[in-house]
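My questions will all concern the structure given below.
A single protein chain has been omitted; all remaining protein chains appear in their positions.
Which chain is which? They are A, B and C, in the order written, and residues in each are numbered from 1.
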């Protein structure tokens, strides 16, 4: 049911774990909906220099988290904000229809982490 | 579906044909109901000395005709009148439920032929 | 003596090639297609590959094919499912008077629920005049269901014309193609069919598996509810081996269609010619040309079909009297009555249906046996007696 790319990112997820000194953290989803994604960003000069994630969820949830982190690593924050769930799904050679919501969650996790970063910046600024 | 006895009487029916000088002939059934039996009796001194039949019908119709003729051959007329469809069916080791009406027809054919004999006797007498 | 099987319209054997394809799915590749692990995926692939094969055999899209467990289930589901899905539009259904009981009895059931059924007659050849279908359409007609090719007499119906009429009037059109599929070309793209029923055991596939084609956009109420199998439209763990068998049997039949049709049609014509010329008081029912390649139906006057069938069986020849499905019943065939036969001729009829294992060489033995038996039974028949007396 999953593409090879999905299975690759599921079995060897990139960027799992946490960043101790992250300056943007986002968590989306809940156990009732089936998946929880937590994303840690380390942003320097508006560039995402490091990213890690933890995910509770199905194969697609883990794979989309992994792919999303790969895609935004090294990106400018404003470009990362433009990451769409479709782009993540496409980068994984597609997702089953019933699993598309996982890619939405990945998009939302990135946005939540960046929002957290902006909020923290504001407070500090 | 048929017993061996039925198949035997169907493939090697006894007493088929006609009796040129029959003194009792009965025909029962019609094509619409699926079977027609015609029975020829030669009766001497109230004894059925010869009997023949012609039947249009299924395997059970032919077998019951054959068995009924065997059973009444040599019988007194009054005993032949007591022949029941159940007795014919039993003598054939049973009939499928949907074919029981064939044995009824055989009983009726015998009765019709004897009635014809009585009618002719009356006219002559 | 070699046995002669002349009842392919009742059922066929599974061809070795087909069985070969099925076998792994009983043993090593036994996974449940709904299971997410590799063994399940393997079964799922086999299932979807079979769906693709069936679709391409019928000119359909892959997601227009749904597997069932018999021709009867296909007919039941298509007819009940469409009738119920469109019942808010109307409750009138049109059909022919030569349908299989799987259609007929399903419509009788719907009648009890308040649907109205119009039975369109057939010509004496066993063929429907499409204009009678047009004339039967009403404001509240929601479904037309007509058999593609008849199982008792083999006549092929003007499905293209009826489909066009249905489409013109915005009425759904189902066809029972259980006898036709695998025996004549069917391309749903060229025909305005919304639903079509088939069954594997009529074309050298296994018993207990069928399919429906359901054109995208056609609404249908579920028939078997439960799990989400078959795109959530028909519940139950899929009969993977059987489905693989159906698909391969259909593909094989179509790949050999031209050669086998030629061969079978030749045998058929030889049998028809000899029966009609060598056995007096005999009639060929249906249409000699507009017919499935392998099916013939004869009426022999003055005798009854079951006796004939049983005596042929003792000579190793299998034919049927009426349709196998109704052998529980004693009623004369509604199909033969519909083409105008008397009760007597109805009961004196047999169906001879040919298949790939039949040869021209068998014909002589068959004709010889048939002649002997018909003669023997006629000698025993009180109806023939009258004819002989008249003839004297």
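Here is the rule we use: a contact is a pair of C-beta atoms (placed from the backbone, for glycine too) under 8 Å apart; a residue touches a chain by one contact, two chains touch by 3 or more.
The structure displayed is predicted, hence computed values, not measured ones.
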* Touching the absent chain when the full complex is considered, from A:22, A:61, A:77 or A:92 -> A:61
* Given the contact definition stated above, which residue among C:140, C:168 or C:232 touches the chain not shown here? -> C:232
* Tell me, which residues in subunit A touch the chain that this view leaves out? -> 7, 10-11, 13, 16-18, 27, 31-32, 34-38, 54-59, 61-62, 98
* **Those residues of subunit C which, in the complete complex, touch the missing chain** => 3, 5, 7, 10-14, 16, 19, 26-28, 30-32, 34-40, 69-73, 75-76, 100-106, 108-109, 199, 201, 206-209, 222, 224-229, 232, 235-242, 306, 309-310, 312-313, 318-321, 323-329
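The rule we apply is simple: only the chains that are shown with their structure count from here on.
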* By CA centroid distance, what chain is farthest from subunit C? -> A
* How far is the middle of subunit A from the middle of subunit B, if each middle is the mean of its Cα atoms, in Å? -> 92
* From the C-alpha centre of subunit B to that of subunit C, how far is it in Å? -> 40
* Structure fact -> When centres are defined as mean Cα positions, the distance from subunit A to subunit C in whole Å is 57
